[in-house]
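Excluded from the complex is one protein chain; the other protein chains are retained at their positions.
So, chain A:
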Amino acid sequence: MNAASAPSKLYSDDVSLIVVLLDANPFFWASSAAAAGDSASSHHPTTTLPFSKLLNHVIPLLNSLLLLNQLNQVVLVATGVNSCGYIYDSGDGGGGSACGSVPAICSEILRRLEEFVVKDRLQGKSPDKVVATGVSSLLSGSLSLALCYIQRVFRSRARHPQPRILCLQGSPDGPEQYVAVMNAIFSAQRSMIPIDSCVMGVQHSAFLQQASYITGGVYLKPQQLDGLFQYLSAVFATDLQSRNFLQLPKPAGVDFRASCFCHKKTIDMGYVCSVCLSIFCKHHKKCSTCGSDFSQGPTDANADRKRKTSEVQP
């Protein structure tokens, strides 16, 4: 695996380009806020975080990334339910220095997030889904947006910052996005772009565990969400060069389960096409991805066995 763009053209120090993918799924955050309200009296107040408080942690993180190095660049991408969009790019229009305009950046981010959420809702086929907690956000879309942006940076100049992607995700994984997400992960691996994940939801995310494992990023599910900024600044703000020297959190195990291509269900065992490696949960006559024929199936094997036994017996 030889990434064409990465090693020779990097700066020698810690100049970074960080693309932050922020989960803007209103269903997840609404349920999270409700849970936060409910659990004020319960014993786990720090495992849920309302969206307003989330921004209190994310915006200082963006500022601290920009503070660390004059040439650092930060891009914020929002992951909605039906669409994704670029919210903020520190590279354009920022001018010489970002100091003094932090409140301006903050208000701009908020304004654009609001516009994004409104637009996102209108793009949905059925405006209000019934199952609120099970709605997943479009992770594959935002990963693609991030990768395209980074590719553009690679191609525009010979010397460019070291890129990485930070995924702040809370919504559950949507198995229908499995193929797209895996494709994005493999292209990130080829371009040597680490994908870090910070999971703020209730359950672990198999997609993000695989993403961080395959691309060499960090996966973390913080236990105390009201200290999120400390996790973000201590773990995710570390530049790529220093990561070789520091011990960063590793997940206990990685969930490698795939989803089948036909029904988009998560499966442990299934059938694999030997030509294109597509995964199916049930036996099919033909591969839906590459069109290869599966007609020589288990039924023929039985027929052969019968023939053989009939031959052996005199």
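As a working rule, contacts are C-beta pairs under 8 Å (C-beta built on N, C-alpha and C of every residue); 3 or more make two chains touch, one makes a residue touch a chain; residues count from 1.
One rule holds for everything that comes next: contacts and distances are computed from a predicted model.
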UniProt protein name of the chain not shown, from "RNA polymerase II transcription factor B subunit 2", "Pyruvate dehydrogenase E1 component subunit beta", "Major facilitator superfamily (MFS) profile domain-containing protein" or "Pyrroline-5-carboxylate reductase" = "RNA polymerase II transcription factor B subunit 2"
Looking at the whole complex, which of A:S242, A:S274 or A:S288 touches the chain that is not displayed?
-> A:S242
Using the definition of touch stated at the top, determine which of A:A30, A:L55, A:V102 or A:V179 touches the missing chain.
-> A:V102
For chain A, residues in touch with the removed chain | 11-15, 60, 63-64, 67-71, 95-103, 158-159, 229-230, 233-234, 237-239, 241-242, 244-247
